[in-house]
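To start, the structure itself, in structure tokens.
Just one protein chain is left out here, and the rest sit where they should.
As written, the chain order gives the labels A and B, with residue 1 at the start of each chain.
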Amino acid sequence: MKPGGALLEAEGLVRRYAMRRGFFGHAVEVRAVDGVSLKLERGRTLGLVGESGCGKSTTGRLVLGMEMPDAGRVSFEGATMPQPGSTAWRKLRARMQMVFQDPLGALDRRLPIATQIAEPLDIHAIGAASDRSARVEALLRAVGLRPDQGARYPHELSGGQRQRAVLARALATDPAVLVCDEPISALDVSIQAQVMNLLLDLQEQFGTSMLFVSHDLRAVRQVSHRVAVMYLGRIVEEGEPDAVLHDPAHPYTRALVSAIPHPGRTGQRMVLQGDPPNPADRPSGCAFHPRCPVANSFCAREAPVLKPRADGRLIACHVAHGEVTAGHGFTGQEAA
Amino acid sequence: MLRFIASRLARAALTIAMVVTFAFIVLRLSGDPAQIIMGADAPPEAVDAFRTAWGLDEPIWVQYFSYFWAILQGDLGRSMRDGRDAIVLVTERIPATLALTLPALAIKICLGIPAGIYAALHRNSLADRVVMIIAVAGFTVPSFVLGLLLVLVFAVQLGWLPSGGQESWRHGILPVITLGLGGAAVLARFTRSAMLEVLGQPFIRTASAKGVPWRAVVTGHALPNAAIPTVTIIGFMVGTLIAGAVVVESVFSWPGVGRLLVVAVANRDLAVVQCILLLVAITMVCANLIVDLLYGLLDPRLRAAPGKAA
Partner (left out) sequence: MPLVSLTGLSVAFDGAPALRGIDLSVAKGEAVGLVGESGCGKSVTWLAALGLLPNKARISGSVVLDGQELIGAPPAILEKVRGGRIAMIFQDPASSLNPVHRIGKQITEALALHRNMVGQAARSEAKRLLDLVGIPDASRRLDAYPHELSGGQNQRVMIAIALAGQPELLVADEPTTALDVTIQAQILELLKDLRRHMGMTLVLISHDLGVVADSCERVAVMYAGRIVEEAPISRLFSAAAHPYTQGLLGALPPMDGPRRRLAAIPGGVPEPWAMPPGCAFAPRCAHRVAACDAGVPGLIPLAASHRVACLQVAQVAMPRESVPA
């Protein structure tokens, strides 16, 4: 399978939740995901970056069909995703797997990991039962565990080994798509490096397409071919990781990049005022305008759309597209 | 706040209606009140006359609705035994029961909470183990066993206290201790685990890191937080003030509501049983309501006003 070419496409995904505010408040509609379109190419990784509550994890679940969008559609190999629960959906699920942040929570404490790695094979009736142990052994080796470690229980493994076991289980059905939701943020630095290396190796070996959801731009650069930055349920910038990191166009991306602590960082850091916004309390116009240093009154009225710049970078910002001149922002006022 | 109380009251009314219905069904399914009250060898005509007099010859659902309608009007019916108003029969027994359950509640709180706190603060020490062994014992030994044991030691062997009856305050000592010890054990265990949980929270470390002396950390930071789960249990205990002494009253022949209930059930004295159950349901519901309101008082997280900016 050669890399490139769309494998999975999502168009205009919207996911709303009803949220009760306070003790006796009435339900408020929260748009966790508000019109997200993205494309996963064969054998490539798309990084999805953003802060807590920006909807990146929900997007991951929508893409996998673990949740149904309220609007928009996901298509896999050109066909629309079948209804959850249907036979076709279950078949498709074997080809799309998810890896979560907390490997201990994702594993069953009462079963040795080899049993858990074999489980998807049983569920989806893949391969002969007689080949099962050989397959599990191959999977363990692929993720850098020894076959004898298959007999261990999750609590007998270190955090990094557990995440390897989770990856082995996810890979058991030979999935075409792997959604990794913050797969390294619970791990120590040296173990994070191991898992990132492993993801790259696995992609090379199996040609898996990946959606890498993370708050860490550096990790995203390390493993992704494209990166999309999310803010309050929408993608605000999308492009090649190096280009986005070195020349961020959206003011939010600029702030994210400038917030990365690293030695040798030069110049004044761009510090955003205020907190990440509450999805239940979405600002008017561009959702970022209350924290934006270059917003002007137009930004508070009109929401920008995500569209390509001359060089192909997708940006959702009036100022970056030159539609309005840079203002001085609203950060002087206290945003609710 | 008003909406909160209104919804609570509506739920309480529903609970009480269910209790009343349940009691009606169980008591009517388990035997014919006329036959039981008149005796097995009563002439059939007398039994029929009794049935007509008390409306027992009507279809069961008519009886149910007329009964329910009467309750809604505040008429709880009369005892089939002696014809007196059930409500009077029950209320004249309440002081006797409260004479046991109120001092017992005081014992539970005054003994259980300090024991639990002490055990938590000295976790794994000898004192902690002793307290917990006593608590587990108090927890598992049924009250009639404990009651009989106390009678055996203090009434029969030592002869210090009377074994039953209600002639003087001395008669109340053993039943109060029986009730109090069991509850104190429950409360001690609860308080201990609530305290241990709170003491492990990061904000306790923050308080210590601020320079707050340990004693003040415990009283000022740990206790207010540990009080939240403990209040639930105390609320439950308050709810059993009226009917929590059925077994103990029987063991010590104490003429309270509990004894009345036992006798009324044996006689299928529907009105009296219903009246007691209603009373129990009301105290339970009230206690729960108070607990809910206390929660709001103790835990600011539960009284968040709608739309408050975070």
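Just so we're on the same page, a residue touches a chain if its C-beta (ideal position, glycine included) is under 8 Å from a C-beta of that chain, and two chains touch if they have at least 3 such contacts.
Keep in mind that what you see is a predicted model, and the values were worked out from it rather than measured.
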* **Visible chains that the absent chain touches, using the contact criterion stated earlier** => A, B
* Asked: Of the residues A:D108, A:D148 or A:D275, which one touches the chain left out of the display?
  -> A:D275
* Structure fact -> Full-complex touch with the removed chain, picking from B:T140, B:T206 or B:T219, is B:T206
* Of A:G43, A:P103, A:G160 or A:P279, which one is in contact with the hidden chain? -> A:G160
* Would you write out the residues of chain B that touch the absent chain, in ascending order? => 201-203, 205-214, 220-221, 224-225, 298-301, 304, 308-310
* To do: Considering the whole complex rather than only what is displayed, give the residues of chain A touching the chain that is not shown.
  => 51-52, 158, 160-161, 188-194, 196-197, 200, 215-219, 221-222, 242, 245-246, 255-256, 258-265, 269, 271-272, 275-276, 334
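The rule is short, and it goes like this: only the chains that are shown with their structure count from here on.
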* Structure fact -> Whole-Å distance, C-alpha centre of chain A to that of chain B, is 53
